[in-house]
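One structure coming up, written as structure tokens, with questions to follow.
Missing here: one protein chain of the complex. Every other protein chain is in place.
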Amino acid sequence: MRRILISLVALLVGLLVLAGYFFPFQLSSVLPLIIDAALLLVGAAGLIGIGYLVRMHVLRLARKERGKFFSIIFLIAFLIALVAGLALPPGNTFYRNLILGVQVPVEAGLLSVLAVMLLVASLKLIRTRGWTPLSIGFLSSALLSFVFELGFLQAEPGTLSAELLSFLERLPWIGARGILLGMALGGLIVGLRVLLMIDRPYGEE
Amino acid sequence: MLPLICPECGAENPSDLERCQDCHALLMDRNEEGQTKATGDHAESLDLLSGTEHDLPDLLHALRQDEGAPHIEGDQEDLSPEDFVESFSLPDIDERLIAGGEIAEPEVQSDELQDEIPDWLLRIRQRTSEEPDSVGEITQKIQAAQESLVEDERADRQDHFSSWLEKLGDDPESATELAPVEKPVIDDSEEAQPDDEPDWLEKIRLAEGKFDSDGAEDDDENRDGDSLLQWLVSLEDSAQKGPSTSLDEDEKNPLKEETSEEEPGWDEPFFAQEDTQQIRSLEQDASDQPFLDVSHEEQIQADQLAATIGDETALRSIKTHRRARSSWFLQLGLALVLMVVLGVALFYGAPIDSKLSLKPQNQALLTWADTLPPNASVLIFFDVQAGYADEINLIAQPVLNLVLTPGRKISLISSSPAGVLLAEQLFDEMLEVEGMVVDDLGYVPFGMLMAYGMASPANEARSLLGLERDDFDGVLILSDNFEGTAAWIEQFSAKNPDIPLNCLVTAQAGPLLAPYWETGQISGLISGLSDAQRIESVLGESQDAAYRWRAYRFGILIAIVMLVVGATIADEGKNKEEGQGGG
Partner (left out) sequence: MIDWFLAGWVVIGVSAVLLLLLTLFFRLRKGYAARRLTSVDAFRTSQFVSIEQGRFRQLLLGDQLWTSAYPGLGLQALTILPKLLDVESAVDGGLSLSAGEGSLAVFARQIIEGRYTDGFSTALSSSGVRSMMPGVTPLSLTAGMLSELSAHPHGSLGLLGHLSPSVLLLAETVQNQKGHVFGAGGSLSAQAVLYPVVQDLLLGETVYMLPGLIDPGAGHQAGWMTEDILRFLLICGLIAGAVLKMIGVL
């Protein structure tokens, strides 16, 4: 009974939101309420997520697991950020520099490591996948994209070579668009299966 | 009514039945052929030998042969087997046996009667008178067996019968006196050829395996004189060896009783049908397994279980690819190469004078920014992570310089946690310009919902974050991913196609957003360092992008070299497994 009720509520809200596309003015008083409620829920889920994060590090510290030193650093940094954010007014330069001074270099460093990893991975592409049509296509697309990105190949607009270059440049995007279409279809079916209670991941079927 | 014993399976059946209840064999035919009836009547003991002439016991045959008994002629030929046996019955002898006394000499009959009595009968009587103990002992035993048949249980009779047979088998007198029993000839099909033997006896012998091809000779050796008693002894021996049944009816009756041998004691009749049937002990072989009623569903489940069990030990085609582990040396070397090359490109030498022309989408965005009214209201949506902040700053700076002019109203929304701080950092210097109104709306956790809410019409009493969709002359999206930008484009362009939508995105999102530009859903698009460098070269305000663009080009060249080298030196022999990804 509870599961049916939950699914029914989800279905009704979804229909209401979708009806907003057809009857926007008639539902103009209802839709903001729904959106506000959804934003509140998502925000609450975000806070719960932060709680999960803190809990994970506290447990790691309590159980004296490996990496507890980094958990201590995390908890200290979290407390400082939390206290400073609550205490200092919005737009405070010190607070902004305190946070961004740590976060930007860390994330940029991660992306740099990622770039090196990708270079190493490109070296192992054929060794890992072998000479298959898919790997050859992947390799060709990557090379084409890099070459076009360099900017060495140019042509006057309106000429045949410009059209050819434009075609070659957009060729890899066609495959990506096809994958996105398939993903959209799959997502539609997954959502319908949950809404129609064919698939119930939140309990025994 | 006496029950009928089935000659095939030995089961007892009511006398009014024609076929056996268990094996459905004919009962009446067998009776006519000589099926013996279970009896407890002493008087009928010797009447069991009913049937045709072929059903005459061996004793009678032997007597006829020894004494040269004439063939039955005349009226006696037409006699039925029962009548013939009855004529042969010795009621007087029976009475004397019961009494326990010796058989007295037969009364002298009148001459008339003597003339009517056949010679062979006379010979029998003479024999009994001359040899008082020739068959007396046997007859006494028969009588005793008959008497005990009524009293004893079936289990006791079995024990008595086996011991009694053994005893008879050791008796030399009985071996010499009785004529040898003719052995039925068994052909390849193991069917006893019809001979003088009764059918029921042949079947018993076949069922007990007495006259199989292997054992027939042995049976011959063991049999002295082939007398009836020898046959009984040998029957007992075969019963002890565990004969196996080979009748077809056995397969149809899996729930057959496993009868045990029954050995009649001294007082049990010779030819009690019950004993005979019970001698034919039924040893259950593989075909006699209890029949199990298995439904189709159960069979499927059993097959499934068997397949699962078999599958557990089955060899699996699991790939056991040997992945060449990236040595830390290689990774370190590559990192050093990158740092050196990019560092040199960044800090040394003059920037490359790019002669790249603006792309149409770049030009469109610049045109929009140029043509904005002086008091325009622009919504800026910030969806960037801290790691991409530098790239977005490079891309957005030239455009924002055009947009952020005094007199314009700027609304700022962020959907990434650090977006608020990053936006402040980006607009820090620009927002200090006098006359510019900046409305920082903060962080909204779900950007897509925000887009939907803003695109929907709001009534006067309530609006989303105090914003009205008609307030804006344009929307500028700064994003590092394709998904968030697409959500805004789909919601806004679908419901408010008149409001221009422009995107400033990183290089990874640009290619996937290009179709939105081609369909006219967005007014302009600038993606990545390459587009930023083009715009910078056109506007000519700074060269920050130009230096980075040179380093970027060197990085791309290194990547191209790595791809080509990796494809060239790939040793496919080390990795025989192929990726099995879908799609």
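First chain written, first letter: the chains are A and B, and each begins at residue 1.
Going forward, contacts are C-beta pairs under 8 Å (C-beta built on N, C-alpha and C of every residue); 3 or more make two chains touch, one makes a residue touch a chain.
Values in this document were obtained by computation on a predicted structure and should not be read as measured data.
K.L.:
Looking at A:Val13, A:Ala37 or A:Ile50, which residue reaches the missing chain?
P.N.:
A:Ile50
K.L.:
Using the document's definition of touch, tell me which of B:Leu379, B:Leu426 or B:Ala486 contacts the absent chain.
P.N.:
Missing-chain contact among the listed residues: B:Ala486.
K.L.:
Tell me which residue among A:Leu12, A:Ala37 or A:Leu188 touches the hidden chain in the full complex.
P.N.:
A:Leu188
K.L.:
For the chain that got dropped from the picture, name the residues of chain B it touches.
P.N.:
On the side of chain B, residues 316-319, 321, 323, 325-326, 385-387, 416-418, 448, 481-484, 486-487, 490, 494, 508, 512, 577, 579-583 touch the unshown chain.
K.L.:
Extract the touching residues of chain A with respect to the undisplayed chain.
P.N.:
Chain A touches the missing chain through residues 18, 21-22, 41-42, 44-50, 52-53, 56, 65-67, 70, 106-107, 110-111, 113-114, 117-118, 121-122, 124-125, 128-129, 138, 176, 179-194, 196, 198-199, 201-205.
Here is the rule we go by: only the chains that are shown with their structure count from here on.
K.L.:
What's the distance between the Cα centroids of chain A and chain B, rounded to whole Å?
P.N.:
Whole-Å distance between the two chain centres: 45.
K.L.:
Spell out the residues on chain B that touch chain A in their complex, using ranges where they run on.
P.N.:
Within the complex, chain B touches chain A at residues 323-324, 326, 330-331, 334-335, 338, 354-357, 385-390, 418, 421-422, 424-425, 440, 442, 444-446, 449-450, 452-453, 456-459, 461-464, 494-495, 507, 511-512, 514-515, 528, 530, 553, 555-560, 562-567, 570-572, 574-579, 581, 583.
K.L.:
How about chain A: which of its residues touch chain B in the complex?
P.N.:
Within the complex, chain A contacts chain B at residues 17, 20-21, 24-25, 28-29, 31-33, 35-36, 38-39, 42-43, 46, 90-91, 96, 99-100, 103-104, 106-108, 110-111, 115-120, 122-132, 134-135, 139, 142-143, 145-147, 149-151, 154, 157, 170, 172-173, 176-177, 179-180, 182.
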